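Apart from one protein chain that is not included, each protein chain of the complex appears where it belongs.
Labels A and B are assigned to the chains in the order they are written; within every chain, residues are numbered from 1.
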Amino acid sequence: MVSPILIIALGLGTAFLLGFLKDSQRGLAWLVTLAALAGMSGVSGTWLWALAEGTAQPMDVWTAGTPPPFAINLRMALPEAALTLLISLTGLLSALSLRDALLARGRRAMAVLLVISMALCGVVLTRDVFNLFVFFELIVIATGGLVLLSEDHRAVAAGFKYMVVAQFISIFLLLGIIFAYHATGSLNLDDMTHAGLLGHPVGAIAFFMLFIALVAELKPFPANGWALDIYESAHPGFSALFSAATGAAALFAVDKLLLVGGETWLPVATGIGLVTFVAANLLALPQTHDRRLLGYSSVAQTGLVLVVLGQRDILGDQTYYIAGGILLAHAVAKAGLYWLSGLVRERHLEAWAILRNSPLLVFAFATFLALLTGLPPFPGFYAKWDLIHLLAGEGRLWLLGLILLGALVESGYLFRWFGYIIKRQAPASESLEPNAWQVIPVLVAAAMSWALAWLWGDLSGHGNLLLVLPLIFALAFLFLDDLPAWLKNSLAIAGLLAWFGLTYELYDPLRLIFAAIFLPGGALVLLASYHAHGSRTGFYPSAMLMYAGLAMLILARTSFEFFAAWELLTIGSYFLILRGKESEPHALSYLLFSLGGAFLILAGFALAAQGQADMAMAALAQVAEPLAPWVFLLLAVGFMTKTAAIGLHIWLPGAHAEAETDVSPLVSGILLKAGLYGLFVLLMAMGSQTLYGLNLTHAMLWIGAITALVGNLLAVFQEDAKRLLAYSSIGQMGYALFGLAMMNHLGWLMALMFVINHYVYKSMLFLSVGGIAKRTGTRLMYRMGGLITLMPLSFIAVLIGIIAISGVPPLSGFGGRWIFYNAILDSEARLPIIILFLAGPIAFLYLFRLIHTIFLGQLKDELRQIREAPFWIVMPQMIFVAILLVVAVVPGLVLRRVDAYITQFFPQGALNWEGLTITSQYGWWNPVAIMIIVGVIFMSIFAWLLFVNRKAQKVKQFNIVFSAERPYRPETTHHAWNFFAPYRKALGFLTVPLVTLFWNGVTDTLHAGADFVRRFYTGNGQTYAFHFIIFVLAVWGLAMGARA
Amino acid sequence: MTDFDWMKIPYALLTVFIVVNFGMLLGAFIQKIGARVGRRHGIPIWQYYADLIKNYGLRTSITHGAMFYLGPVFRLTGGVGLLLFVPTIYGSYMFSNFSFAGDLILALYFVFFGTLGMALGDGESGHPNAAIGITRGLSQVTAAELPFALAVFAVALQYQTLSVTDIVAAQQGGMHNWTLFTNPLAVAAAMLGFLGSMMRPPFDVVIAPQEIPIGPPTEYHSSYLALMQTNRAIFPIAKIVIYMNLFFGGAASWPVFFLKVFALYMVSVIVGVVFPRFRVEQSIRWFLIWALPIGVLAILWV
Partner (left out) sequence: MIVQVALATGFVLILIGIYGALTQRNLLRMIVAFTVANSGVNLVIVAVGYLPGRTAPILDATVPAAEAAARIIDPVPQALVLTAIVIGLGVTALMLAFAYKLYEKRRSLDIARFSELKW
């Protein structure tokens, strides 16, 4: 093995050698620089490989041939190897990104770049505090130099501010070093540990000074104004280095020091990290400047890693896996994003919309985002999972909560940005001129991201997500994205069906129903996607990601698998929803609610696992008091965000309504069932729980009932057909939730009936309405009317659909109602039942409105020429119609086995399926007889009418008279707008959007608060210095407090 | 709960025949009572037959489209079905109709079959007044159905069954066993809801029978209207049958049946001739404020 000192030597030596080149040989100098950085990477890389493979042992290098304290020693072990590789690779790629600036400034600038890379590696390698000081000062000087590479003239001021603070830091560092030396007689960190630095009279103060100086390099809140200014103004190539490499090196330095400080200083580190993480994320909210935003995010991520380092006492051996996962994810992503920002000319976030011209860059951006927010399958996901579990196991719940809160805020502003990229209009001045030197680093970073995902999955104890077949299948669509849509659609359908066939044996009857909806059901809905032309970039990876999540969800045996699947389906559906024309804010609100819910689920699992890294889903049943009700609460609320229970429902209408025609049925008909599945699993395992005397399933009963009422009521007043259906879904999910929460046999059967029915009719109706909206160019129902003759098949679908939803016999909705009545007879909770009674008839109002204002009434002039919806949109609807009719006649086909399955949970109340009549304890119901009787009566009367009315003459549209006139304008004749005016007069007051106001209030408060607080970064270098002093005093207070 | 046999069909037709005739006569009779209260002479008792024959005989007939054509068919199917899904005469195999097909819940939900079809058919006429009438009707019915639904649930809870026959059986053995006396709150709530569904004042703005035509009758004429009139004869009675069975001990023979149906009908008539008309939002509020709480109490009280 080559000596690690070669890393330092290569950097330093080449920097000197560059001086021998002529100033005119800039291209050569640049190549030499690259070669040196590549050499440094190579040395680190071989060490990393050897150490990881076990072919080399960690080694100490004695620089002067003697052991410490008489000479400086460097150490090369696994973390050092990884970090030096990170640093030198970042340096190498930044050298590419900085190419133009470096060539313009010549060899001196390149030497400075080499020096900073070398110094950063030095910080990582050295075990000597004074050597640390020297390397840090080199970093300061080099940073000062590299900041000037920027075209932004404000960078000069930023550099000066940095040096002001750096001076303060170096004063503390030097004083700390000399006193530590005085106390222990050595400058070596390990010697200090052995000598018990903190035990010495001046040891504590010495340690504090060292600590504060090194922590200040992490840009902790509030002493970080200088860093933000640099991030904002420096060349992005340098900012990448500053964020990824400097941050990583400084963190490692702090980590080394924390080992000296022992357990007493860990809480202080945690505190600083946590405050920084939360505050920086909050302050990032109102940012509009891209690089400054990334700066805030960098600060926050560094803070999070510091928290992890501060939790070493409980993380133990896991510390480096977790901290490394977060740190590397952050470093790669942040470097990638900074390099990417070099391709965008203007500095506000919307300007990034230009990236849309290149799917590859959008993919890179999405990768970085997923990396930063810790989504599966990236390292942050595994790290977050383990971290949260260990924290929960030790009962550090406040910490856990704040970390998740900060992460949620971070996802908020990052995904808002992603929404801008996908949806906003790039300014006219922007144009994407991919410059290879700037694109290569981005792509390398993206590739590294996936490599890290593989590595962390491989190292994790939970199995590698990248080896899970459904996910591989979904990711494969990334490579197929240029194929025509019909081909990908066929592949997708084949994949879903094949997976269902493969796994068919594995499902119990309950899971089989969900599997049938997710897989063949999904394939059925995908038929509608055949109508799309072109290659439909981005649709299939997203859709298949969602399906992969769903497929993994029902097969999940452990909480980790469950959660990973949950996150995958969330992110996939987010991308899908975002595809809608106007869906940007709605997709964001969907994602935030979903992630918030997912975090609750994560917390619930972590709490339940009690320090285990993972647990079988079935083990939820063994969670004991007093923890069980809390676990239940967290999981239930998490799942209820997905089913859009009242209070958490505001994301749904926009998300479902604004999604594309064939996406709405996916996210409504199919995706909503994931939440119900979660609730099923939860209730099956944990049953009823009581918290402070409150029966939680009883509370769910109330929530379900109120959700049903509010959803139905709001649906009545919608003018937009898809929003109407979306609110209707909220109501339907309320019913299903209610059924589950009843905790009796028939309640569950009813919930399942809703699962099946809702899938069928909501998918069908969304397709119909979507097809109509496609033809008419609007979703506003009052702009339609009289379409029955032009779109008869769509009409039939809607007709069957609304009969089914409303529960009118003879269609399948009635079965649900019948089971519902039988179920509530078994229930003691009367008041919530009354609310559900209130909700019931309201459904008729919106359903009638839906069909009347679209298909009946007066046809508009501009719509006279439209045709039936496209074949591929109508075809699945007709299949759904057939399914509804079949299920209406033989509901036992699907329900019978489930009924038997539920018996193991609730032996009482099973139905009797003998013969054609379905019998309960209270009543009976014979779907076949009903269908025949109704059919015979109907046909007889129809025949009679045909006979007496055989000469009926078909008249034209305006063959009516009212108000003594024959109307001629359909617009004024079609009664559609504010359809239920009297109802609004009577009950409109119930539709005040209190929940929306509440959540808007929350986000507005966060924004306004952050906008106010961030003003303390006045931009004055002296103020920043004051912040540093305040920070020092605060940490001193904290440390004293922690010790007391 | 007996299973099907073919004899049920002629028996069911007999039920329909009796009820149609009774309904026609009752309708005219009640209209006459209403007229007499207003010191008018009123229509002859056979007027409904005359109307029906005239309408079936009319030769002018137009259609606005398929759904328009089917609307009255849905309507009458709803009425006939509702009648036949509930046993008419307690204890009689002959008049137990098709109650083997389902229980009380089936009847409750089948009410909407006709309403929905009718509304759809009428909507296709394109006449705004038709649509306005329907929106009013639907708005009002959602409020008016509530107390009734709650009362039904209270009764089902009380007797622990959804079988109409069993509920009637439980009320046998004297008037004091009627739900009216065993569960007065439920009956009170149901009767207030009843007022709302009988298309009489104060809740008849939905069809506004005296002024401009509104709602379903707007565009329907000739044989369509005849079908609807047939339904008008059956439907209120079918509905009253449910009330009678649930709350007033049912009927073990046709005379009792006629008497009870008439008496119940008269409740809405008496209220109707005494009180002026509500606007729709007023009636919604009225049901929610006065009738609904009684229904809630009925459920909590059971």
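A few points about this structure:
Throughout what follows, a contact is a pair of C-beta atoms (placed from the backbone, for glycine too) under 8 Å apart; a residue touches a chain by one contact, two chains touch by 3 or more.
Bear in mind the structure is a predicted one, so any value in this text is a computation, not a measurement.
The chain we do not see here touches A in the full complex. Although one chain is not drawn, the whole complex shows that of A:533, A:867, A:956 or A:1015 it is A:1015 that touches it.
The hidden chain makes contact, of the residues A:74, A:158, A:737 or A:1039, with A:158.
When the whole complex is considered, the residue among A:61, A:98, A:132 or A:166 that touches the unshown chain is A:166.
Which of A:41, A:88, A:233 or A:776 touches the hidden chain is settled by the complete complex: it is A:233. Residues 130, 133-134, 137, 140-141, 144-145, 153-154, 156-161, 163-164, 166-168, 170-171, 174-175, 177-179, 181-182, 187, 225, 228-229, 232-233, 1014-1015, 1017-1022, 1025-1026, 1029 are the ones on chain A that touch the missing chain.
In this section, only the chains that are shown with their structure count from here on.
Separating the centre of chain A from that of chain B, both taken as means of CA atoms, is a distance of 54 Å. Residues 786, 788-789, 799, 802-803, 806-809, 814, 817-818, 821-822, 824-825, 830-831, 833-834, 837-838, 840-842, 844-845, 848, 851-852, 855-858, 917, 920, 922-926, 929-930, 933-934, 937-938, 941-942, 945, 948-949, 951-955, 957-960, 962, 967, 973-976, 979-983, 985-987 of chain A touch chain B in their complex. The residues of chain B lying in touch with chain A in their complex are 1, 4, 56, 59, 61-67, 69-70, 72-74, 76-77, 80-81, 84-85, 98, 100-106, 109-110, 112-113, 115-116, 119-120, 123-129, 131-132, 134-136, 138-143, 145-146, 149-150, 153, 156-157, 160-163, 212, 219, 222-224, 226-227, 279-282, 284-285, 288, 295-296, 299-300.
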